[in-house]
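All protein chains but one are shown at their positions in the complex.
Letters A, B and C name the chains as they come in the text, with residue numbers starting at 1 for each one.
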Amino acid sequence: MSEALTAAELQERLAHSPFIRFLGLVVTEAEPAEQRVTMIAPMRPEFERIAGSGQWHGGPIAAVIDTVGDYALVMTIGRPLPTINFRVDYLRPAVNTALTVIACVRRQGRSVGVVDVDVMDAKGALVAIGRATYATA
Amino acid sequence: MSEALTAAELQERLAHSPFIRFLGLVVTEAEPAEQRVTMIAPMRPEFERIAGSGQWHGGPIAAVIDTVGDYALVMTIGRPLPTINFRVDYLRPAVNTALTVIACVRRQGRSVGVVDVDVMDAKGALVAIGRATYATA
Amino acid sequence: MSEALTAAELQERLAHSPFIRFLGLVVTEAEPAEQRVTMIAPMRPEFERIAGSGQWHGGPIAAVIDTVGDYALVMTIGRPLPTINFRVDYLRPAVNTALTVIACVRRQGRSVGVVDVDVMDAKGALVAIGRATYATA
Partner (left out) sequence: MSEALTAAELQERLAHSPFIRFLGLVVTEAEPAEQRVTMIAPMRPEFERIAGSGQWHGGPIAAVIDTVGDYALVMTIGRPLPTINFRVDYLRPAVNTALTVIACVRRQGRSVGVVDVDVMDAKGALVAIGRATYATA
């Protein structure tokens, strides 16, 4: 675990991907001992569900879950891992808010890793939850 | 079913959402009798996984699945439905290609609808598959 | 919440279902304030994966997740709810052990409820995790 990437190093890695740069994720916490990362996802005009609503479309929320979940494993493994599959459940609308995204590794095995991702609005209300499996081999 | 929306009407509806406009989806088929819609999703520079790779990031693929699945129900119900949850499985990389996305309703119930979504590259190879549940009440 | 069912009442309700009786679940904790229930699932010869292995087959683990998840909502709603869908991830084999199953409600909405379920072996190792959606309307 002495090799785990820091928050600043994760931030630098995110920039390698044009899509992730577009998401504009900001790493706010990287806790390798607990295999947990936290990022902020700011709202963008392109992410709006209905014109004028200020509400996040579910699509970019799913994309954020996929990405932040991956980086919970990147922190200790050191490279991006292909997503095998993931599930997202939408719990509440997210309106005029940045998202706080917390990803925790539930199991890091030799061939797959499983990560839980909680997405909250600025008031701390749970907006969506994700569960993703990545190839670690 | 006489009220089902046509491909042109679905195309017009898609434009109400800034995020879906950003996706740039083009409706190519709307079959209300089979509850199936087909759309094309063009590649955009913002969707690239790694700079210079030409590969779709999984995030926008998930967003496309969520959206096209919804419109398979919109076709007969006439309004966008909130996503309850969905799963996406990634089967192959999609590189330098538009995506063909086919969504089929498996069950349209009073409270929920379930839709399967297949995503193919320009050669017809299966890139990803989605299964989504929407609130129909 | 004053109407929440107690552990003894949940135990009594479980017996209404021949399948749940067959599972042999024992309620060990019911915490309505935290919307969390804990049950023990004993091993049965019929649940063995390979003859002589002592290992749980994944099928009964999935069935346990579906059931205990439901009862986390039953505790406060007072009646069994139809499962809309669920996902189960298998993390480790469970061998010669009873299972401890903890179900926590993540969101109880007007039309659906979402519950997370953790399954542990007798040593506390995480064996499987489930995420289930039930119809609450």
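Simple rule for what comes next: a contact is a pair of C-beta atoms (placed from the backbone, for glycine too) under 8 Å apart; a residue touches a chain by one contact, two chains touch by 3 or more.
Predicted model only: the values in this text are computed from it and were never measured.
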Chain C residues touching the chain left out here are 16-20, 22-23, 45-51, 57-60, 62-64, 66-67, 82-90
Contacts of chain A with the missing chain: which residues?
84-85, 87, 111-112, 114, 133, 135, 137
What residues on chain B make contact with the chain left out of this view?
87, 89, 91-92, 106-107, 109, 114, 116, 126, 129, 131, 133
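Please note the rule applied: only the chains that are shown with their structure count from here on.
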Homomeric contact chain A-chain B: same or different residue positions, threshold half:
same
Chain whose mean Cα position lies farthest from chain B:
C
Going by C-alpha centres, which chain would you call the most central?
A
Indicate the whole-number Å distance between the mean C-alpha point of chain B and the mean C-alpha point of chain C.
34
Mind pulling the chain B residues that touch 2 or more other chains?
84-85, 87
